[in-house]
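Only a single protein chain was left out; the remaining protein chains are all shown in position.
Moving on, here comes chain A:
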């Protein structure tokens, strides 16, 4: 019919218009540029001739003509403040000829990679970080080789610089090799570590460390804790513990290693002094000690003073686990030979000294550091 050629003509015109429009606007697609910190870059104003009169804008703000080389924008000695949106307009009609998003950054330095098994024998995880920021997005790729076998490392959603591997075999003589490659628009770098199954075992610190005074025992503190919840099988893979404690007023720690159980009673605490206590864990045979747990504070039980009317009461010290009353220092006369609150008989003192194994304690007592 008559309409058909007209319809076709319309289509052709429309198509031509779309193509022309697309062509014009393709010059104005936002380019994404990654440039190295400290380098120089020249941005062309699209396809505009060198001698065309143009205006450059950075993040919507006009740029002075001093940076121009003809219609091209020259940026020297890029720093982080140069990152932004650049646009070039031609003529008084403000015809947009070119636009770009500039990201100033660095190629990645060699990453730092560590692997650890805090859930032996289930598996291990590897975590990494860059020693210096790149200021641009990076992608990380981890490969795990067990002998000649390639294993997959499951990436954590968060934190995103960590991945997990499950052990398929236990008691392996073949080492694991973990390679990490970091890539960004400006370059790439990698690092690798090689280790045995046993050497990377390091539990998480013990949890819920609580220290309590023992009623009627001025020199005791009862400490309890729990095996870390990340350790999957304490029955078959038992942990041993290391306990350290000191009064807040001294710098020297005392240590006790415990091969069993999750409780211990300190019997040589200085009466009336607030203590800080921490516990660490380790698999009985393999690997390394965990970090120290969150510290517990406690003060041993002290007897209520009988003469409250004549002495000024010191304000009650509040600790997390005890409500014992700390007597004011002026009421006690401290004898360098004493290690207890009251006057000890010579035999009592002897017994106390001989039972206390640490040399430190006797040294402190002897030098009269006890206040």
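The rule is simple: a residue touches a chain if its C-beta (ideal position, glycine included) is under 8 Å from a C-beta of that chain, and two chains touch if they have at least 3 such contacts; residues count from 1.
Rule of thumb we're sticking to: contacts and distances are computed from a predicted model.
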Report summary line: Its UniProt record identifies the chain omitted here, from "Cardiotrophin-like cytokine factor 1", "Myotubularin-related protein 9", "NADH dehydrogenase [ubiquinone] 1 beta subcomplex subunit 9" or "Glycosylphosphatidylinositol anchor biosynthesis protein 11", as "Cardiotrophin-like cytokine factor 1"
Query raised in the report: Among A:116, A:202 or A:219, which residue is in contact with the omitted chain in the full complex?
Result: A:219
Query raised in the report: So which of A:133, A:147 or A:305 would be touching the chain we can't see?
Result: A:147
Query - Touch with the omitted chain, as defined above, among A:34, A:56 or A:167 - result: A:167
Query raised in the report: Which of A:175, A:244 or A:297 touches the chain that is not shown?
Result: A:175
Query raised in the report: In the whole complex, what residues of chain A lie against the chain that is missing from view?
Result: 121, 147-148, 167-175, 177, 194, 198, 216, 218-219, 235-238, 260-261, 265, 267, 271, 284-286, 340-342, 344-345, 347-349, 351-352, 355
